[in-house]
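Accompanying notes for the structure given below.
One chain of protein is taken out of this complex; the other chains stay put.
By written order: A, B and C. Residues from 1 in each chain.
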């Protein structure tokens, strides 16, 4: 059976703007927190990777839809569903919800690169194995 | 002849992350600065709109491509090309360049809404007129 | 006996900069999260206050000391100790720690104001009562 990973995110003043709603770019931060926690849950230490290999994950492409605004103090959940697995990249579907209702949705292609040269690198084999129970290729 | 609007953006420490490159979500901030300056150049005062009508612009959809990383101290240019004009929304193509080379590209649909209710509103007529000399519907 | 309030804070890419450490201004965000959670724990809804009275908390003064850098993935704790209680303001001492070791320390005076006029307002009486078990005036 497929497992799903999600984290809670509280909306603080820092996340909002003068429209009294969450500033649009901050949903990308919320999604990146969920991806980082997901990668950590898979047993991968991004800081250690960065120091020992100079490699890390970068967003290559993204497509997003802003469905409803979130506001100060809202408690949101952010999931992280791998929907595609390639030799050098993941594609994730991520949804931000409030009380079960969709607020924001994003599909992003995350590439594994050498951060100095920008060159694509093969994903670590143990990471590929660890991600498989979460993969939902039909989404 | 079509006019093109762009602004310079300097990369500061606040824009970078531990990968020593610009944090991905910050390109959306750079693009929003260019859209805000563009709207101001059209003679529209967003703060005045917000106070007097409770209306403002929100990002409804976006699609982006991260081509090359930008780094600390880089001087970038960010343009803002309206490519579609509807009764309640604009679509903008925006490109972030460094020394003429493409770094980041984004297409976003910006809706005009009542910020309390979230309901779509017709764009102010004078704004629609002012944007026409910049419109490039073939992009 | 005095109670102490603290929250955990995880360091994500968004919090770091090209120096590969937490960007200095982000410690203020961490501290604001702890103050917001503390105020919520006291039973006060800041968003409700803002909407119904137009009043909110603003930082009036602050003094900070950066002791050691925090880095990507670090798990920090941030406390929030009220050390002074006035008619229109609180003073908080806040410490960011990693594995019990001090990383950052800040003393801030938080004023309660009408956000439109900026005028100081008396703190809600129930809030003053609720904060008393946490007060450590000797710090």
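As a working rule, contacts are C-beta pairs under 8 Å (C-beta built on N, C-alpha and C of every residue); 3 or more make two chains touch, one makes a residue touch a chain.
Values in this document were obtained by computation on a predicted structure and should not be read as measured data.
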| item | value |
| --- | --- |
| Which of C:24, C:40, C:84 or C:98 contacts the chain that the document leaves out | C:24 |
| Chain B residues that touch the omitted chain in the full complex | 10, 12-14, 29, 32-33, 36-37, 40, 45-47, 50, 71-73 |
| Footprint left on chain C by the chain that the document does not show | 18-21, 24-26, 28-29, 32, 47, 50, 56, 58-66, 68-69, 115, 118 |
| Residues of chain A in contact with the chain not shown | 13-14, 16-21, 23, 25, 71-72 |
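Simple rule for what comes next: only the chains that are shown with their structure count from here on.
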| item | value |
| --- | --- |
| Interface sides of chain B and chain C: same vs different residues, half threshold | same |
| Interchain centroid distance [CA atoms averaged], chain A/chain C, Å | 28 |
| For chain B paired with chain C, centre-to-centre distance based on mean C-alpha positions, whole Å | 33 |
| Residue list for chain C, restricted to those that touch at least two other chains | 13-14, 71-72 |
